[in-house]
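I have placed the structure first, in the form of structure tokens, so that the comments after it can refer back to it.
A single protein chain has been removed from this complex, and every other one stays in its place.
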Amino acid sequence: MSGNTFGTLFAVTNFGESHGPAIGCVIDGCPPGMELGEADIQAELDRRRPGTSRHVTQRNEADAVEILSGVYEGRTTGTPIALLIRNTDQRSKDYGAIAQSFRPGHADYTYWHKFGIRDPRGGGRSSARLTAPTVAAGAVARKWLRERCGIVFRGCMTQIGELAIPFESWDHVAENPFFAPVADVAPLEAYMDALRKSGDSCGARVRVTATGMPVGLGEPLYDKLDADIAWAMMGLNAVKGVEIGAGFASVAQRGSTHGDALTPEGFEHNNAGGVLGGISTGQDLEVSIAIKPTSSIITPRQSIDTAGQPVEVVTKGRHDPCVGIRATPIVEALLALVVMEHVLRHRAQCGDVRLPVPPIPAARA
Amino acid sequence: MSGNTFGTLFAVTNFGESHGPAIGCVIDGCPPGMELGEADIQAELDRRRPGTSRHVTQRNEADAVEILSGVYEGRTTGTPIALLIRNTDQRSKDYGAIAQSFRPGHADYTYWHKFGIRDPRGGGRSSARLTAPTVAAGAVARKWLRERCGIVFRGCMTQIGELAIPFESWDHVAENPFFAPVADVAPLEAYMDALRKSGDSCGARVRVTATGMPVGLGEPLYDKLDADIAWAMMGLNAVKGVEIGAGFASVAQRGSTHGDALTPEGFEHNNAGGVLGGISTGQDLEVSIAIKPTSSIITPRQSIDTAGQPVEVVTKGRHDPCVGIRATPIVEALLALVVMEHVLRHRAQCGDVRLPVPPIPAARA
Amino acid sequence: MSGNTFGTLFAVTNFGESHGPAIGCVIDGCPPGMELGEADIQAELDRRRPGTSRHVTQRNEADAVEILSGVYEGRTTGTPIALLIRNTDQRSKDYGAIAQSFRPGHADYTYWHKFGIRDPRGGGRSSARLTAPTVAAGAVARKWLRERCGIVFRGCMTQIGELAIPFESWDHVAENPFFAPVADVAPLEAYMDALRKSGDSCGARVRVTATGMPVGLGEPLYDKLDADIAWAMMGLNAVKGVEIGAGFASVAQRGSTHGDALTPEGFEHNNAGGVLGGISTGQDLEVSIAIKPTSSIITPRQSIDTAGQPVEVVTKGRHDPCVGIRATPIVEALLALVVMEHVLRHRAQCGDVRLPVPPIPAARA
Partner (left out) sequence: MSGNTFGTLFAVTNFGESHGPAIGCVIDGCPPGMELGEADIQAELDRRRPGTSRHVTQRNEADAVEILSGVYEGRTTGTPIALLIRNTDQRSKDYGAIAQSFRPGHADYTYWHKFGIRDPRGGGRSSARLTAPTVAAGAVARKWLRERCGIVFRGCMTQIGELAIPFESWDHVAENPFFAPVADVAPLEAYMDALRKSGDSCGARVRVTATGMPVGLGEPLYDKLDADIAWAMMGLNAVKGVEIGAGFASVAQRGSTHGDALTPEGFEHNNAGGVLGGISTGQDLEVSIAIKPTSSIITPRQSIDTAGQPVEVVTKGRHDPCVGIRATPIVEALLALVVMEHVLRHRAQCGDVRLPVPPIPAARA
């Protein structure tokens, strides 16, 4: 209710600050009997870890996860799974200078006005570091959805700054630090090197998908599957836009073009992005998000302090010049958490539904 | 939980089908003591009512609202406010022919697979008619927010099909059936007349804003204000994209441009769209949505029936050739409901917060 | 959240006032495909209806229920089921005299202080009349639980005032207006006649059970099955105590006596009342509640008015001299709603659990 829990049936309660003793989460509602070990979670955490290339923040966090509860003899018991990640490389001195100022584009000003108090160390609670527990919880959801339902989540970067990135193959995504679906990332590296030298930052566009979706997930009227996806994505730090399927391009489409025709062999295309009337069609979920440029830049910015006086703010800490670069594993986790919730909701209410005719196959591009 | 309730503290539970006996909602959590009568709600319902111009569906519904509870001697009592709207102009025979077919772009296929049963009369539960109770509930929220907090909600159409609509003035919005902020809507009328003749439909882009916002609304980490706005908007029928502030344009922006500088006189601009770190800045909320073209068109479409066999579908009922035309009052209501929820949440947790320095003023364009 | 919704997965939102236009509820989350008509609900409403004997209030309400949504061609569709009951016999003039006074033992004083406004007509929202929508919703839950799971709910009165009522047979419960499990209710009638003449009221003790329970319902740690039962029962008007199984008698028991031994043929007895560790054992649920004497009596009482001045209050309306008499169908409905919720929760999380050994049989008394 105070905003730190994701989901209701598969409920992830996130805690911690960037430079406090620890961050983590509690997952309540995980189905029992699934094999689960720290390695399953660590693999996903390592994908979003800082310090893995020169294009991202040089903060060096091991992000080693400890399972505190909910697993017995290597299997989930159905009781809460508490995950703990100790902070080890917090350098609070980097931030002392700006404790009384509000960095433009950051949550400093709004946290201070909301709560009357603010933990300035590394952005405190508003730090993107708090996506780590989300990724950890997402790893648990992904494992269950893959093993139980055959659903797989994949994402990639499709634009960085002005630079559009063509889609060549999912296979390339794991081969470069940008999660770019292209073989040759030299243009991206050149772009980022120039940006870093300029002391500025840029935005990005990221795509995330789910394949192997069943038909029927999503709860009309308000808790539609696409509504919950939009909630999850827009809630990620720095996201300013979310699209499902054709997205904003659908504004200029005609109905005769947009509406995906159904055939016994499957849908003809996927303008819907896998959702109709808020319920999954069985086609791939297709989501795209806009990530704003990092607000922490070394270029001096005009601002005010807590006394309301004008100040100049220069951010000196270690920051990602494009936060979108590390976003891919996070948005995959977010999509997995949404789908997990809806799989459980669906079988609660509709677990007895049996139809005489199977769904039509998904038309995969 | 099954998806028909909007909000938690100001909780709106929506019920009804397009061609059943009635639609309506129950509002739980309205603060007591506010003057409220049916006329307050009817005014907003009339703004979204069908049949008001040749550009929208000719279904003729009075949409007369009855307050069943929660109001005593003209004031809210703090107990649930039940609102009832009887359906009067349902013509189910229009839909009989398609009961066994799935209309492309519609929820027919997904409802059938989810529930194993489907009310085909007018789209049943998936009909846009179910936005009427949302608008009614929004009218209650808007009244309280205006009287208690000075917050005002306004929306307008900014694009229809390929046709961009410039912003001239809020004053024009009430003067034409498109909710367009322009004095001369002749081009829009010509565009729609041609579209209707072609038997096709088009999409739209709609903007919605809130002015008079306080600083501090929104709950990190997950229930951010912008996340909840995205949930509300994407949950509206036919919406495929949501932007806050600079939206997708922020992908190509630089951090030095995007981050709105703070000055004692206010923010320099509003790329953030009124939200930083998921919390309101006090600037106007700025939201933009993409609405897909209406799926119900008279052009024949390829599809399948409930037995999985190919069929041709022609929709004959009365439909909006651009559902975006009537969307403006609905998205205003949705934004109001999100803000209402967060005002109540905020004072629950942070009702005692007092700061020595007032917020900086909103920089209104 | 504002307290008018019962359950999360099978969520019943209750609205209305005793003397307003109507009362009712919206059920969200009912599984689709169940046959349901108004007659199924009316049967339960008629069991709790006022005016059925000289021992209860003479208010004459038809309590005719109308299904507004969620049912198509006689089957539930999975969308919200709205139930409407018009008030027809409200005589507000009976209550005018006490609008400015607070009746002792009533909610008048607390509602007024909470909301700053109060609907005094027939107790407004605090009237026991608002149990009718609960009974209606319970009828839907009972039908599904009986047909799908074989669970049956039964209750009876076990004490009225000082008069203990022995248990003879469930068969007698439907034969008398007290829901007493005895063949001869002459002593009860004599007791009530004397009480009515005295102008006073008395309390009651009511027992409610569920048979055919599966093992495994209930969510540790906090949302235990017995915790939710206690919540439901204590939330009923006039209830001051709740027991599960041995209840308060367990205080003086020894562990060697209380703990129900398990055998391959079943549990030896049922001190647990069908719940261990918050989870159902498969034995019958056994619940007992204490209902306080009706607060509305014709004997003059000392009180204060809204100005804080002393007044004498005499209640003249039509009231039950023992509200416990009509409680049995209500507590059966409440227990059904709790079990329904937990059946859906259980299959959401644990729908895949399969054990090699079946549960032991319930040892029925």
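Lettered A, B and C in written order, each chain numbered from 1.
Rule of thumb we're sticking to: a contact is a pair of C-beta atoms (placed from the backbone, for glycine too) under 8 Å apart; a residue touches a chain by one contact, two chains touch by 3 or more.
What you are looking at is a predicted structure, and each value in this text was computed from that prediction instead of being measured.
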Answer for the absent chain's shown contacts is A, B, C
Where C:50, C:155 or C:245 are the choices, the one touching the absent chain is C:245
Among the options C:155, C:203 or C:329, the absent chain makes contact with C:203
Interface residues of chain B toward the undisplayed chain are 8-9, 29-33, 78-79, 148, 220, 344-345, 347-353
Omitted-chain footprint on chain A covers residues 1-5, 8-9, 11, 13-17, 20-24, 26, 28-29, 32-33, 66, 68-70, 72, 75-82, 84, 114-119, 121, 124-125
Missing-chain contacts on chain C, rising order, are 1-6, 8, 14, 102-107, 109-116, 125-126, 130, 159, 161-162, 200-205, 215-224, 226-235, 237, 240-264, 268, 271-273, 275-282, 290-297, 299, 301-304, 306-310, 345-346, 349-350, 353-355, 357-360
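Going forward, only the chains that are shown with their structure count from here on.
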Chain A and chain C have mean C-alpha positions lying a whole-number Å distance apart equal to 45
Chain A residues touching 2+ other chains are 8, 220, 345, 349-350, 353
